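Note sheet for the following structure.
Removed: one protein chain of the complex. Kept in place: all other protein chains.
Chain IDs A and B follow the sequence of writing; residue 1 opens each chain.
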Amino acid sequence: MTEFYRQYLSVAVLIGAAALMFGAMLGAGRLLRPNRPQPEKFITYEAGSDPVGGWGQSNVRYYVYALLFVMFDVEAVFIFPWAVNLKSLGVYGLIEMAVFIIVLTLGLVYAWRKGVLRWA
Amino acid sequence: MNPHVDFHAFAPEIVLTVTIVAVLIADLFTDDSKLPARIAALGVLGSLVPVLTLAVDGQTRSLFGGAFVVDPFSLVLTGFFLVAGYVTLLLSFDYIGEGDYYQGEFYVLLLTSLLGMIVISSARDLISIFVALETITIPTFVLAGWRKHDTKSNEASLKYFLIGVLSSAVMLYGMSLVFGLANSTVLVDIHKYASGHTPALFAVAVFLTLVGFAFKVSAVPFHFWAPDTYEGAPTPVTAFLSVASKAGGFVALLTIVRLGFFPSGNSWQPILWVLAAASMTLGNLAALRQTNIVRMLAYSSIAQGGFILVPLAVAGDVRGNAAWQAVVIYILIYGAMNLGAFAAVIAAARRTRSAEISRLAGFGRTNPAIAVMFSVFLFSLAGIPPLAGWFAKFVMFRAVFDANTTVAVVLGVIAAVNSVIAFFYYSGVVRRLWFDEPAAGVELSSPRLPVGLSAAMGLMTAVILVVGVYPQFFARLGEIAFQRG
Partner (left out) sequence: MIAAFTITPSFYLILAAILFSIGAVGLLVRRNVIVMFMCVELMLNAVNLTFVSFAKALNDVGGQVLVFFTLVVAAAEVAVGLGIIVAIFRRRRDATADDLRTLEG
C-alpha cells in the first residue's frame, strides 16, 4: 500500500459513510410511513405539470429559466474566491462585491420587468 | 486592507459602465422611448471627459500588476473608439427608432461592446485582452441578429456566432500554451520569454493565437463569415462591426505582437505576411464582382484589413515606431471613411429602398448632397489625394520602405497592385452615382434625412477632408501614441 492509495482511503470512507446515511434515512422512512399506493403517485414528477408520454420535446419556456440559472450559477464562481479572502479584503472588498451583486441583480430585474418570469 | 486603486485611470470605463446601467434602468422603468438613446449619447460623450483629463495629465498609469496600463497609446485609441461609438449611435437613432422595438436593449448591447473596446486599448495581459475581446464580441452576436423575424438576420447572427466562438476557442488554446511556456499571462513577461531561445511549441502557440485574431479581424482565409454577417445585420450594426469591432481586434493584435511576441519574429512575421497578402488580394477580387453595395463594402473592408496588416507584417524590420504608427494612423482613417461610407449607404437606402448597386444609378442627379459625400468616402477608401485615405496608404508604404527587405518589398508590390484593383470598384460605384441614367421607379421626393444621419455624414466628410489636407493632425496622434509617457 503506497502513499498514493492511502490518500484515497479517506474518499472510500466518505463514500461508505454517505451510502450508510442514505440507506438509513430511506430505510427509516420506509419503516415509519403508511403505505397506501394510488395510481397518481406513480406518475413521473415533472415540475408540477402533467407529464407527456414518451420522448416529448421539452417546452421552450424552460429554456429561459435554464439560462437564467446558468448565468447566476456561473457568476457565483466569482463570489467563492472573494468569500475565502473576505477578512483580508475588508470593507473595500465588501463594497466591490456589493457592486458586483447589484449589477448581477439588475439582470434579474430586467428579466422580471420584461415578463420573462411570468408563466403565461 | 484597502488596496490603492487609481480610479482616475479607468474613469472612462466607469462612466461608460454607469451609463449602461442607467440606460437599462431607464428602459425598464420609463415609457419615454427616446430616453435610453439620449442617455447613451450623453454617456459616450461623458466618457470622453476623463480621457481628456488623463491626456492632460499625461502620466502612464499601470494597474493590477501591469495588466491594465493607461498610456498615450491607450488614450488615443480609447478616444477613437468612443468617437466611433458616438457616430454609430448617430446612425442608429432613427434606424432603430423606426423599428420601434427593443430600443433599450440595442443601446445597452452597443455600449457594452464599446466598453470592451475601450478596455482592450489598455489591456496588457492575456486575461484582460481575452475578457475585453469577448466583451466586444458577445453583444455583437445579438446585434447581428437584431431583426428577429428576418431569416437573413438570424442566419447572419448564427454564422457569426459559430465562427466567433470557434475563434475564441482557438485563440484561447494558443494563449494557454503561451502561458504554459512563458509562465505568465502578462505581456511584459512573455516579451522577456520570447527574447530567449524558444521551443517549436511556442511557434504553434503563436500561430493558434494569431489564427484566433485572424477570425476576429476577418482576414483571409478566415473571412468567409464577414460578407454574410454584414449583409444580414442591420446596417448601423454592420458599420459598427466593420469599424469599431474590427479595430478592436487589430488593437489587440498590435498590442500582443508589439509587447508580447515581438522578439520571436520568426514565429509571427510569416503568418501576418500571408494573412496581409491574402486579405488584400482576395478581398479586392471578390469586391469586384459584387452587385450589392453592403457586400462590396464587406469585401472592401476585408481588403482594407489586409492593408492594415501590411505594416504589422513588416514591423520586425522597421526601426523605431514607424510601423506601429502606420497601423494606428490607418485604423483611425479607416474608421472615419468606412463609418462615412456606411452612413451614406443607409442614407441612400432610405431613398432607393434597396442595397443593389444598380439601383444607385443617377443618384447624383436626384440627391446630389448625399452623392457628393458618398463619392468622398469611396474615393478616400480608394486612396485618392487629397482625401484622408491617401495618407493612410502613404504611411503604410513608408513602413514597407523603412523595412526595406525583399519580403517587405514583395508585400509592398502586392499592396500597390491591390490599390489599383480597389480603385476600379470604388470608382465603378461613383460612376454609377453620377453618369448613369436614373433607374425607373426610384423615389425622388423623399422625406428629409434624419438629423443624426446627416450629422454623422457631415462630420466624417469633414474629418476626411481636414486629415487629407493636413495629415499632420493624425500623424501627430500616431506619434503621441508611442511616446514614452
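As a working rule, a residue touches a chain if its C-beta (ideal position, glycine included) is under 8 Å from a C-beta of that chain, and two chains touch if they have at least 3 such contacts.
What you are looking at is a predicted structure, and each value in this text was computed from that prediction instead of being measured.
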item: Touching the absent chain when the full complex is considered, from B:Leu177, B:Ala303 or B:Ile464; value: B:Leu177
item: Residue in contact with the excluded chain [from B:Asp27, B:Asp94, B:Glu231 or B:Asp402]; value: B:Glu231
item: Among B:Ile25, B:Leu45, B:Val165 or B:Ala203, residue touching the chain not depicted; value: B:Val165
item: From A:Val70, A:Leu86, A:Ile102 or A:Leu117, residue that would touch the chain that is not displayed; value: A:Val70
item: Identified contact with the non-displayed chain, of B:Phe141, B:Phe374 or B:Trp390; value: B:Phe141
item: Positions on chain A where the hidden chain makes contact; value: 2, 4, 60, 63, 67, 70-71, 73-75, 77-78, 81
item: Sites on chain B contacted by the missing partner chain, in the whole complex; value: 126-127, 130-131, 134, 138, 141-142, 145, 148-149, 151-152, 154-159, 161-162, 164-166, 168-170, 172-173, 175-177, 179-180, 183-185, 227-228, 231-232
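Here, only the chains that are shown with their structure count from here on.
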item: Averaged-CA centre spacing for the pair chain B and chain A, given as whole angstrom; value: 42
item: Sites on chain A touched by chain B in the complex; value: 88-92, 103, 106, 109-110, 113-114
item: Residues on chain B engaged by chain A in the complex (per definition of touch); value: 1-3, 21, 24-25, 28-29
